[in-house]
Structures are given as C-alpha cells and as structure tokens.
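One structure is given here, and the rest of the page talks about it.
Yeah, one chain of the complex is gone here, protein chain that is, but the others are all in their spots.
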Amino acid sequence: MSLIGESAAAALQLLLAGDSTLGEITRLSIAVSATATLVAAVIGFPLGAWVALTRSRLRSPFVVCLNAALGLPPVVIGLAVYLLLSRSGPLGALGWLFTPLGMIFAQTILITPIIAALTRQTVEDAHVDLRDWFTSLGMSTWSRMQTLLVEVRFSLVVVLLAAFGRAIAEVGAVMIVGGNIAGSTRVMTTTIALETSKGDLPLALALGVLLVSLVLTVNACAYVLKTKLEARHD
Amino acid sequence: MTELIAPIVSLRRVSFRVSGKTLLEDVSLDVQAGERVVILGANGAGKSTLLKLCAGILEPSAGEISSAPLREQAFIFQRPAILRRSVLDNVRYVLRNRSISEPECSARARLALEVTELTSFAQQPAKTLSGGEQQRLALARAWACQPRLLLADEPTASLSPAAAREVERIIQAVHATGATLIFTTHNLAQAKRLAQRIVFLDGGRIVEDRPASEFFSAPQSGAARHYLEGETL
Partner (left out) sequence: MNRHCRHLLHFVSAASLALIAFGSPLANAQDTSITVSSTTSTDQSGLFGYLLPQFLKATGIQVKVVALGTGQALDVGRRGDADVVFVHDQPAEEKFVAEGAGVERVAVMYNDFVLIGPANDPAKALGKDIVAGLKAVYNAKAPFVSRGDKSGTHAAELRYWKQAGLDPATEKQSWYRDTGSGMGPALNTAAAMNAYILADRGTWLSFKNRQSLKIVVEGDAKLFNQYGVILVNPKKHAHVKAVAGQKFIDWLVSAEGQGVIASYKIGGEQLFFPNATKK
C-alpha cells in the first residue's frame, strides 16, 4: 500500500512542478504518435474504404490480412523496422534509425491496419442504405469512396483517436527503433520502462498516470465532439 | 403510320433468379417515351424487381433489356437515401456528380427546392427532416437532374395522406416536363389518379398489361380481380 501512496504523491509532485524533462518527453510522445496517426490516416482511410466497396477478387484475402495485421505485436514491428532502417539494411541510407522519424515510421506501420480495418467497417455499414441509390446514379467505386468517407466523417474522428491512443501507448516498436536515447528519442512509454527497470517505481507510476490521463482526455474530447456534431445532423 | 421511335424501356423475355428462387419469369415489356405506367401486384409479385430491371440497376438472369442511360434517369426509393449534409447540398451533390459546375449547380438546386417547396429548409441538415419532407428532397434531386425517365418504388407508402399528395404533385410536375414515369404502388386510388397504363404482376409474370381505365373497370384475369377486391375492401 505504501508503494501506491508514494507513487501517487510522486505523481502529483511531478505534475505540479512542471518538470522540463517531463515536458520534453510528453511533447515528443505526442508529436511522434500524432504524426504517425496522420500519415496512417492518409493511407488507411482510402484503403479501408476501398476494401469495403470493391467487388474485386482481392477483397477477401485483403480483409483477412487487415484483420491479421491488427494483431501484429508492436515489438515484432519494431524488430522488422529496425532491420529495415539499419545502416546495413535496405533503407539504411535514410538514416532514420534511432531518430524520431524512424519511430514515426514504425508507429505508422503499427496503426495503419487499425485505421483501415475500422474505416472498412464504418464505410461498409454506411454503404448498406446508400448502395442502391449510388447504383441508380451510376457511381464508380472511387466516387462512392469519396462520398462515404465524407458521410462517416464523425466516426472517422473516433477512429483517428483510437489509433492515436494505440500509438502513444505502445512501447515495443519505439523502444527498438528509437533506442530510448535521453534527450532525443525518449518518450513516455520508454521512460516508464526505463524507470521501472531502474527500480524507480514511483516515477514510473507517475508517468503512467500522466499517460493514461492524456489518453482519457483525448478520448473524452473525441466522444463529446462526435456526439455534438452528430446531434446536429441526425 | 406509326412513328418508328424506339421505346425508352424495352424488356425481352427477361427472367430474374436469385438464390435458386425465380422472382420474374419470361417478362416482356415496352414503354414509350412520355407514358405513365404503374406496376401493380400483391406483395412478393416482383414489382420492385421489375422496376429495378427497367432502370438497369439489376442485371437479368435471362433475356435482354434496353433502357435509358443512367444519366437520363432518376430513381426514387421507398425510403429515401439522404446524405449527412444540408438539404441544398444533397441536391447539389447529384448535380456535381453529373459534372455540372457552379454557378449553374447551385442555381438548379435552388430551383428544385422551390418546386418541391423545401426552400425554407435549404441550410438545415437533411437528416432532421420528416419522412415526407425527405421524400420531397429525393424528388427535388430527381427534378434537378431533368430526367427523361423517372422510376419510383412505392414512393408514398410510408407517408401521411397530405405528404403523399405533395409527392404526387411533384411527380406529375416531373412528368409534365416530358419525362416517362414508371412506378409501383399499393395505393389503388393513387394508381387510378396517376396511371395511363397498368402492368399487373402475379407470381413473377405479367398477367395484364392494359390501359388503366380498362384495367380498373374490367379486369380480365382472376388474379387481378382478386387483387382489386382485396384492396378495395
């Protein structure tokens, strides 16, 4: 019990003190995961919509692959990206290993399947009521994709935030690809892992509380936003 | 001498089967430009299927169909498909889909709203409209496209009598622009008001295909008589 009490006290102290390292770590976490989310959205939204609408024979294998990719362990992705980005690897010339760019690359790979799979589901559901009308208008798959993505835009906000939550909470990929370098690739999750391994549990727990609060706040905002915007329309 | 103009919709010995069930069997039908045709029949007789085949939304299992190109058609569903945008934007959507650019796009959209008496709703989210208003929106979209062929599948089935009459008025206005009209309904009074010609379906086959006045006064088939009695009771 005293451990929990100590940690709670430590957490509060940290947050109130506005420690600058803590600020740096938090900013980097948000920057890396937010950028990865945006890039993953650019790929995942159209990909998910296409899979939902296409009648090509590729559809079923694609759906299976997408759903399987949801379960890819971050640490495996981290290892694969590490080997890709190593100077001795195929993409070594980019020089992204042990940098935030490499971390963004790895997290993008991690969350694109999430965005694509959720988008696919959302677009498929919205397509049901509109399919016959689209056919009567002679609409191509591409036009349907555009229209449906706009149609489900409020749900897509929630998809984005779910993906962001997943990215900012993972440790396996960013640890291996970033190297947890003090002052340049250290993020909240890798710091928690580090402090725990050093036996500094109160600090680790404090960071954990901060991270969870961040994710909760982001999700609460998403929920409020979605319900408010939808209420205007439905 | 009869003018040799091709019919706007032509079905030759068309059948439609799905999952082993035959919904339509050996159907042949010609509709000339400007006609007002109503398809009648009991539930499950195949009315919606026949209508969608006429539109070219469904592919037949057998037989040939020639129909007006999709760009010259408009289809009204029993439950209108509404997008999550304003009423005006819903109309502008179908126009932009036909590559009509501003300012003509907005101008035609506003005109369509005037015709359907939806102008006061222009900026409102379309999903907040009542069922009748949404169906009028669907018709506004149809009107805006200036279709040669208007198809409607039980367009007033879920509407109040007042709303239904509003919808009928707009349908007649579309027809007045020279469009051909094919629709299905359960409402015999409506059929009597609007039809020039009745196509009666029973068990997936066309059993009667006659001018409306003849059909209602002297139905030839037992199925039709049975249907008319049932509906008027």
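Just so it is clear, A and B label the chains in written order, and each chain counts residues from 1 on its own.
Operating definition for what follows: contacts are C-beta pairs under 8 Å (C-beta built on N, C-alpha and C of every residue); 3 or more make two chains touch, one makes a residue touch a chain.
Keep in mind that what you see is a predicted model, and the values were worked out from it rather than measured.
Of A:14, A:28 or A:206, it is A:28 that touches the chain left out of the display.
Of the candidate positions A:67, A:184 or A:227, contact with the hidden chain is made by A:184.
Although one chain is hidden here, its contacts on chain A can still be listed: residues 24, 27-28, 30-32, 34-35, 38, 86-89, 92, 95, 97-101, 104, 150, 153, 179-185, 194, 196-201.
One rule holds for everything that comes next: only the chains that are shown with their structure count from here on.
Computed centre separation for the pair chain A/chain B is 47 angstrom, with centres defined by C-alpha atoms. Per the touch definition, chain A reaches chain B in the complex via residues 129-130, 132-133, 135-139, 143, 147, 151, 153, 232-234.
Chain B contributes residues 52, 55, 57, 70-71, 73-75, 77, 79, 81, 83-84, 93-94, 97, 125, 127-128 to its touches with chain A in the complex.
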